[in-house]
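A single protein chain has been omitted from the complex, and every remaining protein chain is retained in its original position.
We just call them A and B in the order they show up, numbering each chain from 1.
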Amino acid sequence: MDIVANTLLAAGASPAMIHSLAEIPDFTPQAQALCVNVGTLSPSWVPAMKSAAELMVKLGKPWVLDPVAAGASGFRLNACLALVGVKPTVIRGNGSEIIALSSVSCSIKGVDSAHGSMDALEAAKSLARASGSIVAVSGAVDVVTDGNRVVAAHNGVPMMQKITATGCAVTALIAAFVALDPSHPLEATASALSVFCIAGELGMDLAKGPASLRMHLIDSLYGLDEAALLSRVRITDL
Amino acid sequence: MDIVANTLLAAGASPAMIHSLAEIPDFTPQAQALCVNVGTLSPSWVPAMKSAAELMVKLGKPWVLDPVAAGASGFRLNACLALVGVKPTVIRGNGSEIIALSSVSCSIKGVDSAHGSMDALEAAKSLARASGSIVAVSGAVDVVTDGNRVVAAHNGVPMMQKITATGCAVTALIAAFVALDPSHPLEATASALSVFCIAGELGMDLAKGPASLRMHLIDSLYGLDEAALLSRVRITDL
Partner (left out) sequence: MDIVANTLLAAGASPAMIHSLAEIPDFTPQAQALCVNVGTLSPSWVPAMKSAAELMVKLGKPWVLDPVAAGASGFRLNACLALVGVKPTVIRGNGSEIIALSSVSCSIKGVDSAHGSMDALEAAKSLARASGSIVAVSGAVDVVTDGNRVVAAHNGVPMMQKITATGCAVTALIAAFVALDPSHPLEATASALSVFCIAGELGMDLAKGPASLRMHLIDSLYGLDEAALLSRVRITDL
């Protein structure tokens, strides 16, 4: 939660972290977007997550799912599948997570042993078509798809994977971007991925390891200007 | 919890974080002060918070309340009001939080749309008189009141608001200060706010963004000496 909240604050968003089912009805309508992250999932959180997501859908507002370690247990996979059923605007995961979700949602089997990027891409397209969500797969190259169109975001540095919860942070940033442009979720998602990864590139110029990269990434995100962004951004259609 | 615990350690205090009702009777008497923070509130925590606060009052020891996002839901507001009923030594919040608490505790209405500092100041004085607590309102200028006397602490830098949980951290620091001087809670509160904000000013001289400010703030708090403190402190009576 720490890096997620600090990422959102650095980007100009206004985060609040809510766990309790009891405050969903009052609090959720005040949010412009919802990010549901199943990271350290507790059973009591699942109804709160589902209720908040359903309320956002009812209000016509965007919500984004981070299916952390979706394939790691049946409990976790079932929770994620129930959430996918509430029609997230965007689902963002790594290759393994998207493949795990896709192979159940779309009745494909046998992909456990091969999580290469093309496998993940096909899984992402299937999941996007089955769920109606934009699906983003993080990796050396991030891919974003609505099931037909596929966009690749090429920024980032490998050391970002050595910082815990950078994936969670970028999913929350996607929620903030989609809040600002809810009618273009694919573009908003690709933009958020690029902006976060460019902050990582700028941070890497100053970093001596993953902990200083974490600091410089957030500082760079806060200080990012349009010129630096435009000179570095690499988004392509696949 | 991370920045809260590290703030306390840097200031020379000895923090412990306890969630469970089951260990309040054994653990709480060992503490010199208690800080109750409703940040990511779960229903099961409320009885533990109330029990710990009641025990501190019974033992004649100070306890401090951080009513995070008090107005964001009925669940949260009710939890905060129940805690205010246990007579916190100090309540520290931002303007909106203090106004939310005050408008219910003191039967004032219609302040939701105007959270300027003078509104918050009147709300703080009302809340202090109704609760018997010292009330502190964080903002561009921090104000501290016992319902009659009002003290303003003028230190700090705006970027501190771009770091998650700096408010939580300073509330915990207030608890540490009040532990050392329980008979002067207003002065202890104003001092804690000043010390934390001066550490922020010193950190800002080295910071390139909110993440490096966070680091330099804690480092500066750890290294703060009396000379630096006295040359910078700005506390005035209002």
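General remarks:
In the analysis below, a residue touches a chain if its C-beta (ideal position, glycine included) is under 8 Å from a C-beta of that chain, and two chains touch if they have at least 3 such contacts.
Model, not experiment: these values are computed from the prediction.
Those residues of subunit A that touch the chain absent from the view are 2-3, 39-43, 69, 72-76, 161-165, 207-212, 214-215. In the full complex, subunit B contacts the hidden chain through residues 1-2, 5-6, 9-10, 15-20, 22-23, 25-27, 30, 44, 214-223.
Rule of thumb we're sticking to: only the chains that are shown with their structure count from here on.
Computed centre separation for the pair subunit A/subunit B is 33 angstrom, with centres defined by C-alpha atoms.
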